[in-house]
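Removed from the display is one protein chain of the complex; every other protein chain stays in position.
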Amino acid sequence: MYPVDLTTHIAGMTLRNPVLTSSGTYGFGEEYAAYCPVEALGGITLKGITPLARLGNPVPRLAETPAGLLNSVGLENPGLEEFLKSYLPKVRKLPTAVIANISGFSLEDYVQMASALQQDSGLAALEVNISCPNVKHGGMHFGTDPKSAEEVIAAVKAVTDLPIIAKLSPNVTDIVGMAQAVQRGGANALSLINTLLGMRIDLDRQRPVLANTFGGLSGPAIRPVAVRMVWQVSQAVDLPIIGMGGITTWQDAVEFLLAGATAVSIGTGNFVNPQAPLEIIQGINDYCEKNGLTSVRELIGLAQKVLNS
Amino acid sequence: MYPVDLTTHIAGMTLRNPVLTSSGTYGFGEEYAAYCPVEALGGITLKGITPLARLGNPVPRLAETPAGLLNSVGLENPGLEEFLKSYLPKVRKLPTAVIANISGFSLEDYVQMASALQQDSGLAALEVNISCPNVKHGGMHFGTDPKSAEEVIAAVKAVTDLPIIAKLSPNVTDIVGMAQAVQRGGANALSLINTLLGMRIDLDRQRPVLANTFGGLSGPAIRPVAVRMVWQVSQAVDLPIIGMGGITTWQDAVEFLLAGATAVSIGTGNFVNPQAPLEIIQGINDYCEKNGLTSVRELIGLAQKVLNS
Amino acid sequence: MLTEGQVVVHERFGDEDQRLRRLVLKGPMAKTAQAGQFVAILVQDSSISSFDPLLRRPISLAEISSDQDEITLLYRIQGRGTEILAKAQCGERLSVMGPLGKGFSLPEAGELWLVAGGIGIFPLYALAQSAHTQGLTVRLFWGGENKSFLESAGLAQWQALGIDLHLCTLDGSLGQKGLVTEGVQARLSQLVGPTKAVPETSQVQIRVATCGPARMMQAVSKLCMEFQVPVEVSLEERMGCAVGACLGCVCTLMDASGALIHKKVCLDGPVFRGEEVVWDVSC
Partner (left out) sequence: MLTEGQVVVHERFGDEDQRLRRLVLKGPMAKTAQAGQFVAILVQDSSISSFDPLLRRPISLAEISSDQDEITLLYRIQGRGTEILAKAQCGERLSVMGPLGKGFSLPEAGELWLVAGGIGIFPLYALAQSAHTQGLTVRLFWGGENKSFLESAGLAQWQALGIDLHLCTLDGSLGQKGLVTEGVQARLSQLVGPTKAVPETSQVQIRVATCGPARMMQAVSKLCMEFQVPVEVSLEERMGCAVGACLGCVCTLMDASGALIHKKVCLDGPVFRGEEVVWDVSC
């Protein structure tokens, strides 16, 4: 379909291209069907699920900031059982790589979900969200302490035969240390980054805009932080990285690849332009052509090579 | 001059209003004279100085990002001696509160500078930058480890009679822990926040835009993170906070005050609108009037009170 | 559906101090559109992307002429996004998602009562038109701040429909002085006596569709439930994706079993059965 070879290998998955969509921004894969056929995507990541169903946080759950979006959805999801019963049968049939995203509030939570999701589920991989900043003591604890991060990844790894993608929180002093920890835990790949913890205050009501006070900051505003973390981590660990954080245009996506990401994922960008993933795939292809590259894989970390040459 | 009492007390200083300008964005107080008379400001914070003169990083030092700015100036400054000789005599005469900003690469650096800067220098306070993310192992180490942060503040405190303002880095897992550490060290006030570490890559040159690869992210993009940190810290420690990070309009400034800041500081916002500080002072005044407040001090942390009432 | 809507009309609507605008867009989105649905517009010059403001803005369909491939949007300049939208020139093309969501349902027969508060009137006009063409008896209860607002917000158009209008204003400068709900209550009581159900056998089958401030829709729903009149409400919530993918815009309903559930205003709504909506929630 494309003159340039866009095939991407990550955590044992072979993706038709390096463009995924991000957990929590793409529902369960069907919502955007009218705008962007999933078969065109490298893959999709499902909304985060937890062992039990959650109603999440009260509204308002969204607040706009300069070039950014704060969200405090609070992991609303149908729960593991309902997911297996009503969602999995549909999503496993989707003609693209489908990655489930799991969150928990204890080691047991993660283990319970991982055990229930194996290769035969038809899923391509398991993204372990140890970084959701919205829920009080939610993933946060796991996501900011290297030891617990290593433990949860190791525990999950032990009970499922699916590839494990560790999704890291940017709200840490030492992102490289966190990446090394989950590598020790046996992660097959990394997702960088989740949202930055932020808040906004309503001047009229003189209270936080979000009912939950705090929310996760996403969108173009955080891209420089995300690119920096991908750059640092890709130099320190030898796991493939799914780069995300503010990607809205193909230029943004190429920036992440040049920084060292093996694939990219689009989140908030879908809200701005529901066809962003398609335009980004095309744009990456054209950028490779323009630069005489026959495979998108040649872009991975290219800026580091150029700098060190 | 203003119907509302804008007088602000912080770290023993009495400011005519709560609006300061931020270190590194306002030179040595004279550059913006044609746009904003310093006597209108609550105070100004000078460019960070180090014991020895520094040429800083190569250019390009600046890169624009969505609603943000990356800088890698690298603490270019004339050095302590030259500062005392050629700058201090001028700045001490400025008709506003003048705060010096010191950075160092060892405990001794900080102590050396603090010893040289006392009440009789005519300075109003000393802002200790333990957070400049631009210089390799620069302030970074002090700014991310609570113990060393406490040590450096204590050491500085011991050798100068000037009020000490600890300027914290946002690039940490636990900003509250850092604030508590510098409070133990004896800080009289806090400046929140310095820049977030970020980077950008040039798609044409396939290398980082900044010659230094990494830079500090400032501007409206980081405001939600800064407001969140001010909110969290003001609840945990009882030190006055100078809130900064993306303030460009009076609404932004009021947001910080409502979140718990005692004063605000304008950095990158000056680049967009060199009269921003004046408009912000007026805007804060008008907001107080509109809300029937006779003193700006009633705004401090108001959103927390409203939320908890 | 993501399309480019070409601006064919963009004008002030009523008094300038009401800050209302009328925007007519030409494009395929009109074909399948239904009253109560909305579009999500990118409020930026589509030729040069700026990410501040970032999100699209949801605006309801105020008129639908599928034959001319045109939709009419009526909106108030609220903040920065709508301010930027207001600068769109004729001929310009705006990036439009939609029609989105689930609109109002049209009864087979009987009376359709429209109850509007403030600019909640806008989406009801499209509904009135289709109901009217379908030969239903349409009745409007509309409450606004004052005469100037009602006139600015399209009163003349409504009068042109030749339907019964029950107007009220807070200051009494036009119609009854007071809240729109009082008018509705009065009329219902008149028909069937105070808080007695409209008998199934009654020759008039009444249905209510309401849009306006939450508090007002809540009151209308309560009233309708007392009189056992079916009611539909059009909810509003901050939106991210506008297609049901982000869970940013949920509202709370009570299902048959009495359990609280979340629905997506963008996908399952914005129109819901008033009986089901749980108005005062913090979950």
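First chain written, first letter: the chains are A, B and C, and each begins at residue 1.
One rule holds for everything that comes next: a residue touches a chain if its C-beta (ideal position, glycine included) is under 8 Å from a C-beta of that chain, and two chains touch if they have at least 3 such contacts.
None of these values were measured; they are calculated from a predicted model.
Using the contact definition given at the top, list the shown chains touched by the missing chain.
A, B, C
Among B:P18, B:P220 or B:G260, which residue is in contact with the omitted chain in the full complex?
Considering the complete complex, B:P220 is the one touching the chain left out.
Which residue numbers on chain A touch the omitted chain?
Missing-chain contacts on chain A: residues 66-67, 220.
For chain B, enumerate the residues touching the unshown chain of the complex.
Chain B touches the chain not shown through residues 24-27, 31-32, 34-35, 47, 55-56, 58-64, 66-69, 71, 73, 76, 211, 219-221, 248-249, 268, 270-275.
Please identify, in ascending order, the residues of chain C that touch the omitted chain?
45, 48-53, 80, 83-84, 87
Everything that follows uses one rule, which is that only the chains that are shown with their structure count from here on.
Return the chain label for which the distance between chain Cα mean and whole-protein Cα mean is smallest.
A
If you average the CA atoms of chain A and of chain C, how far apart do the two points sit, in angstrom?
Centre separation, chain A to chain C: 36 Å.
Could you pull out the residues of chain C that touch at least 2 other chains?
Touching at least two other chains: 51-52.
Two or more other chains in contact with one residue: find those residues in chain A.
Counting only residues that touch two or more other chains, chain A contributes 66-68, 219-221.
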